[in-house]
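A single protein chain has been omitted from the complex, and every remaining protein chain is retained in its original position.
Letters A and B mark the chains in the order given here, with residues in each chain numbered from 1 onward.
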Amino acid sequence: MDSPKTLKMSWEEFHALPVEEKGKCFFHRGKLYHTIFAQQFDREQLEGLSELATRIRQIAKSRAGMDFLQGLLSHKRAMLYFQQPSTRTFLSFYAACQILGLKAAEVRNTQTSSEVKGETPEDSVRTFSSFFDVIIMRHPEAGFAEKIAWLLSNTERPVPVINAGSGKDQHPTQALLDVYTLIRSFEERDGIDGKTIVFCGDLKRGRTVRSLALLLTNFNDVRMYFVAPEELQIEADITEALERKGVKYDKVYSLSEVVAEADAIYMTRLQDEWDVAGESRKLDLGKYNFLPEYLQRMKPTSVIMHPLPRRNEIPVEVDKDPRAVYWRQVRNGMWVRVALLATTFRLDELIFQHYEYHNR
Amino acid sequence: MDSPKTLKMSWEEFHALPVEEKGKCFFHRGKLYHTIFAQQFDREQLEGLSELATRIRQIAKSRAGMDFLQGLLSHKRAMLYFQQPSTRTFLSFYAACQILGLKAAEVRNTQTSSEVKGETPEDSVRTFSSFFDVIIMRHPEAGFAEKIAWLLSNTERPVPVINAGSGKDQHPTQALLDVYTLIRSFEERDGIDGKTIVFCGDLKRGRTVRSLALLLTNFNDVRMYFVAPEELQIEADITEALERKGVKYDKVYSLSEVVAEADAIYMTRLQDEWDVAGESRKLDLGKYNFLPEYLQRMKPTSVIMHPLPRRNEIPVEVDKDPRAVYWRQVRNGMWVRVALLATTFRLDELIFQHYEYHNR
Partner (left out) sequence: MDSPKTLKMSWEEFHALPVEEKGKCFFHRGKLYHTIFAQQFDREQLEGLSELATRIRQIAKSRAGMDFLQGLLSHKRAMLYFQQPSTRTFLSFYAACQILGLKAAEVRNTQTSSEVKGETPEDSVRTFSSFFDVIIMRHPEAGFAEKIAWLLSNTERPVPVINAGSGKDQHPTQALLDVYTLIRSFEERDGIDGKTIVFCGDLKRGRTVRSLALLLTNFNDVRMYFVAPEELQIEADITEALERKGVKYDKVYSLSEVVAEADAIYMTRLQDEWDVAGESRKLDLGKYNFLPEYLQRMKPTSVIMHPLPRRNEIPVEVDKDPRAVYWRQVRNGMWVRVALLATTFRLDELIFQHYEYHNR
């Protein structure tokens, strides 16, 4: 598999490109190669990935289907390079690899080894990547996945890089699974266009909300409510981007106000691990929790989402309501990652054909 | 695979059931679903698992047999969730999964991740379980495996739970492998019925002895000797259970006394990790070690067992005696776990048929 020619420039040159230009560099001859940030995907690509995820899920229901899927990448090897703890994302990718027969190896906390001996992080990843056909990586440093994508594209043996979270900002596969969950939830209601999406909780520091809000600008007439105390409200960079695209949004200061209007309520937890001095613990968040009584006021077709882990913002008793889709969202994460891996290895067409032939 | 309907009650209701009633809840339509504690198995089930383990061992001897076994669960994925260190049990299960082609992923010490973010242990396990078809779990908290079995049985996507050790009390697969080792050892001597089993060492705190003694009440006329200093003797809950079943037993204060009479000597190490203030280190344990000279006095058909790890209670020079079966016991652990997994996925009949057709 050739890597994108467009990455054959110096790191400084590449790094200075505007986001839209960079995004294009991660594709090769119109096909996805590196997955680095959410905004590199347009509507067509998002819908394509979602459709593929659904087809794969259906194929996987039979033993014969699982055998087909597991044969697709049984000759390939993936490295899961996780320099930040993340059991959830890790296992989701790991299971996704297993579904495609892609043999996985993991690298965690390499500080103990070569980096102690004075190796640069770039040399370490290049070494580890030498044995594998795709790198799925999570790293505390913002922009590191991008750097590795550039680096590996410029070696004799390029391999695709999938960003499983880097720094505070980018976690593209979480955004993909959120979009996929919305698409599935509105499957029989004309899709995401025209829907009202409520985001509630810590909107300032939750990267999932930030990415998802941006991705939803790919759809038509989506209305957004941002429900959070002033201290945790969505930041100007996002609202400005929404304004540029003509998206209607409002900041709201109580979840109760918008519960009845919502087509989807996207709950998030307080990200107090980013607190400087425990400031957010002083906030009264009562108005930003999902109360069981809201279930009566919500539309029967509406859904409640949450990227998990949760604290007390959704009580466990809500789980039983069929509109609570956050556990399904977890599974969707696995399926969309299968779809992403399959697309990276250009198996999307083959899978669609298999489905047409066997499942229809 | 449906999960047991009988678990569809509240946690409080379930938790309050007597052990015998709970045990039945782990089966579904007469078939094993969850494996939570040793006492859930009756004699027929113990003998069935043992026979299956032996058949699998025989099938695995040929390449064609291994190919058959590895195809059985190649479309399924297992999560090994080990919140307590246990390389021995972990590897034994891991190898058992590999033998059946069951793709395994491991989760260890998740404190570092989501639980730090305030997630409940129940939510964590439910998340992790979302990607897998069976959960094999070890946890420091007594009763946690039971809780998870109940929890997952009450979700949209139930999966079986196998307890690989929880708290101080339950480690059912160790008990299964001990019974299997006894069955194999007495294969040509009419089985376990009527045999004399000597338990020696730290009988107070060794959960293997406690479980095994209870399981052996499923067999007829088993005579037991408990050899330990008073401070480490078998506790009343066990002896009362034996008395209720009419099992003959004696407490003995020197291994030497009963060596000649034993059909099996089950040695255990001092479990001083449970000491409060190093109290057990003061005990003189000389009379509770297996001395090489005992080999002369033992019956030629008797066996020496040990759950391992050992310290000095059996010297290495004893290993060469054919009656020292503790290394074989380790391998038996793997085979019985293969049998347990196969049974959990209802492959037992298929394996017996394969054996009948190909190996007889």
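Just so we're on the same page, a contact is a pair of C-beta atoms (placed from the backbone, for glycine too) under 8 Å apart; a residue touches a chain by one contact, two chains touch by 3 or more.
This one's a predicted model, so the numbers in the text were calculated from it and none came from an experiment.
S.K.: Identify the residue among A:T127, A:N220 or A:S254 that touches the chain left out of the display.
M.R.: Among A:T127, A:N220 or A:S254, only A:T127 touches the chain that is not shown.
S.K.: Of the residues A:T155, A:S254, A:T301 or A:Q353, which one touches the chain left out of the display?
M.R.: A:T155
S.K.: May I ask you to list the residues on chain B that touch the chain which is not drawn?
M.R.: Residues of chain B in contact with the hidden chain: 63, 66-67, 70, 85-88, 91-92, 94-95, 98, 269, 273, 308-311, 327, 330-331, 334.
S.K.: On chain A, what residues meet the omitted chain?
M.R.: These residues of chain A touch the chain that is not shown: 74-75, 77, 79, 103, 105, 107, 110, 112-114, 116-119, 123-124, 126-128, 130-132, 155-157.
Here is the rule we use: only the chains that are shown with their structure count from here on.
S.K.: Give, as an integer number of Å, the spacing between the C-alpha centres of chain B and chain A.
M.R.: 41
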